[in-house]
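Missing here is one protein chain; the remaining ones are kept as they sit in the complex.
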Amino acid sequence: MNVSGERTFAAPRDAVWKVLNDPASMAKTMPGVQSFDIHDAERWTANVKIPLGLGGLKMQIDMNKTEERAPEFAKLQIKGKGVGAMLNMETSFELSDADGGTAMKWAAEVKLAGPVGSMGQRVLQPIVNQQVEHVLSALDREVQAAVAGGA
Amino acid sequence: MEASAPAVSTSRSITVTINGTTYEREVEARKLLIHFIRDDLDLTGSHIGCDTGNCGACSVIVDGTLVKSCMMLAVQADGASIETVEGLADGEELNKLQTAFRSNHALQCGYCTPGMLMSATALLRSNPTPSEGEIKKALQGNICRCTGYWNIFKAVKEASGQ
Amino acid sequence: MLLREVGYARPESLGEAIQLLAADDGARALAGGQTLINVMKARAGSPDALVDLSRIEELRGIELAGDGTLEIGAMTTYSQIMASSEARARPILGEVCAQIADVQVRNRGTIGGNICTSDPTNHLPPLLAALGAEMVIYGAAGERVVAADEFFLGVYMTAVGTGEVLTKIRVPAGRSDGFAAVTLGIEGTCIASAAASINGSVKLALGCVDAVPVVLAPASVAADDVRAAVQAADFFPPSDVHASSEYRTHLAEVLAVRAVAQASEKTKG
Partner (left out) sequence: MTSTTITPERVESDAPAATQKGQNVPRKEDRRLVQGEGIFVDDVKRHGMGYIHFVRSPYAHAHITSIDVSKAEELPGVYGTLTGEEVASLTEPFFQLAREPASHLQDYALAVGKVRFVGESIVAVVAETRELARDASELVEIEYDPIAPIVDARMAQGDAPVLHDDAGTNVMWEGSFEWGDLDAAFAEADKIIKIDELHFHRFNSTPLETNGALAEFNRGTGQWTIHCNNQFPGFAAIMMGPALRCGIDKLRFVTQDIGGGFGNKITTHPQLVVCCLLARKLRRPVQWTEWRTDFHMSMSHANERWFLDTEVAVKNDGTLLGFRTKALDDTGAWLRYEPLGCIIWSQVAPGMYRWRNIRVDFTQVATNKAPCSPNRGYSRMQHLWFTERVIDIVAHELDLDPVDVRKLNYVRSDEMPYETPNGCVYDSGDYARMLDLGLELVDYANIDARRADAKARGKLLGLGIGSTLDSGTNNFAQSQLINSDLQFSGNNEVATVKLDIFGEIVVTLGTVPQGQGHETPTSQVVSDILGCSVDDVQVRAGHDSYWNSHAGFSGTYASQFAVTGLGAVKGAADLLAAQIKRLGSAVLGAPIEALELAEGSVRIKDNPEVALPFMACGAIINANNAGLPDDLEDVTLNCRYVYKPPFQVPDLERNFGNLTLTYATQIHVAVIEVDPETGYYDIVDYAAVDDCGKRINPRIVEGQVMGATALALGAATWEIYAYDEDGNLLTPNFYDYHVPHALDMPPLKTADIESPSPFTPLGTKGMGEGGGAGIHAICAAVQDALRGNGDAIVADSHNPYHKVWELLEHPAEAGGHVSVVNA
């Protein structure tokens, strides 16, 4: 399944870029993160419990930055492994200056495999939309915080 | 100030009465009522045809209410009185519904039949002379893959004396 | 079929229930279980503990206030709503409950469970949103009331927070309501649904076309106004094996018109 969108942040591009490439602040944007390890600038792993109301879905998530053109473009490969569910996600974002802020074009290809994947097909798309929305607003908060802190 | 809440436990001792016989057993909280009935009590008349509560082969009557016993935990049945297909006949004497199922060829493989009979039993108790539409609606939660249903509708109608 | 190990407790009072739910954020309230137990069978979700609400009397029963407001206990089953003479004050409630799944599920499934599950294919979220219902939520901080429009936050997500329990659903007086759905088989799972209510103005809620009910206010009951309202709304219908996004978008419009037509029929006479 493919999702994509555009979002504008009231912050300069380098500030946004910094947040997007700082694992620690990215961790704060992800839903249900329980623990987070930074291996190096390109590879992070996390244990998450994606909140799904009826009891969260536990997953180990492995993130790799596969492409980077600072300060405008990056691509991440995200692999999630949980019981009965395998997540494969490739996401990329592209930053450009917009009046008074930074525009971010983002796109993600999400693949959920395994019994839970089959079970969840019915509601997968709304859930993904909802998680993406969560990440983006969290990202917005992080960016504002960074700008405020940086100022 | 509230009294302190009951303890959370992963298993407990329950007492249920099935077809007049009372059983007391220790069960895991995660055990479904159907597995308790079939595996622990060896009452294998009630069946399992799916794993999502769609098929109704496990239908039983709990305290007078028709339920799917795969959609309920055994611990939730603590203290309940349960009726299953094994309780329908009076010894070797088949009851009206069982007889009507036989005389109308309302079963082929017979796997859905116990659940079907329990749903029909519940229907005729609340509505002794159901219309065809009411019979269909009452059996909506029981899947049959052999008969095409019509002989089952006929059997229920006949058992209701219509 | 085989659930992960889970803790179980059966409180006798609301106070005990919220204590248990607050004590462990992995604990979940068990109402009728007609969705939760299925999810646990698939191990798609595995709460650490289940707090069985079935023995809490305060959560049952239906009361009809003098002003015609219905107060329905969250643990009231669909069958009880269908059989309740009080509930007939808002006939659509019983009519829609009668279309949910089958007898066995209606005998155990509860109104509270249906809306707390917030599955896009459920019947009651759009219906209660259209009827302008209010949800009463109880927690350590006491009672709070949330309008249906704000209650549904996402798939499987509602305003009911950790350590809280939905206790009652308040449905205001009225009778000019409609509900239309295209389902997977007769009275099967909803592929798309629409609920409408007319009380001076028209209130419309679309189901299965987004994570939560899409609530709209058409300018009038006229089909063109209803269509215009649906077309103007922004929602993102999922595509799945039963329907394309395009088909759901189309159904939303058709069903909205039908639901409103039903409702406005009842304003006459």
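Details
Order of writing sets the chain letters: A, B and C. Residues in each chain are counted from 1.
Basically, contacts are C-beta pairs under 8 Å (C-beta built on N, C-alpha and C of every residue); 3 or more make two chains touch, one makes a residue touch a chain.
The structure displayed is predicted, hence computed values, not measured ones.
For the chain excluded from display, the touched partners among the shown chains of the whole complex are A, B, C. Residue-wise, the contact with the chain that is not shown comes from B:117, picked out of B:33, B:62 or B:117. Across A:30, A:57 or A:85, the single residue that touches the chain missing here is A:85. Take subunit C: the residues that touch the chain left off the picture are 1-5, 42-43, 102, 182, 184-189, 191, 240-244, 247, 250-251, 254.
For subunit B, the residues touching the chain absent from view are 28, 30-31, 35, 38-39, 42-52, 54-55, 57, 84-86, 88-89, 94, 98, 101-103, 105, 107-114, 117, 132, 135-137, 139-154, 157.
Residues of subunit A that touch the chain left out of view are 83-86, 111-115, 117-119, 121-122.
By definition in this document, only the chains that are shown with their structure count from here on.
Closest to the middle of the protein, by Cα centroid, lies chain C.
Centroid to centroid, with C-alpha atoms defining each point, subunit B and subunit C lie 27 Å apart. A straight line joining the Cα centres of subunit A and subunit C is 31 Å long.
The touching residues of subunit A, counted against subunit C in their complex, run 51-57, 83-85, 115-116, 119-127, 129-130. Residues of subunit C touching subunit A in their complex: 26, 28, 35-36, 39-40, 42-47, 117-121, 154-158, 210-211, 236, 238-241.
Looking at the complex, you find that subunit C touches subunit B at residues 1-13, 15-17, 19-20, 23-24, 27, 33-34, 37-38, 40-42, 49-50, 52, 54, 101-105, 107-108, 187.
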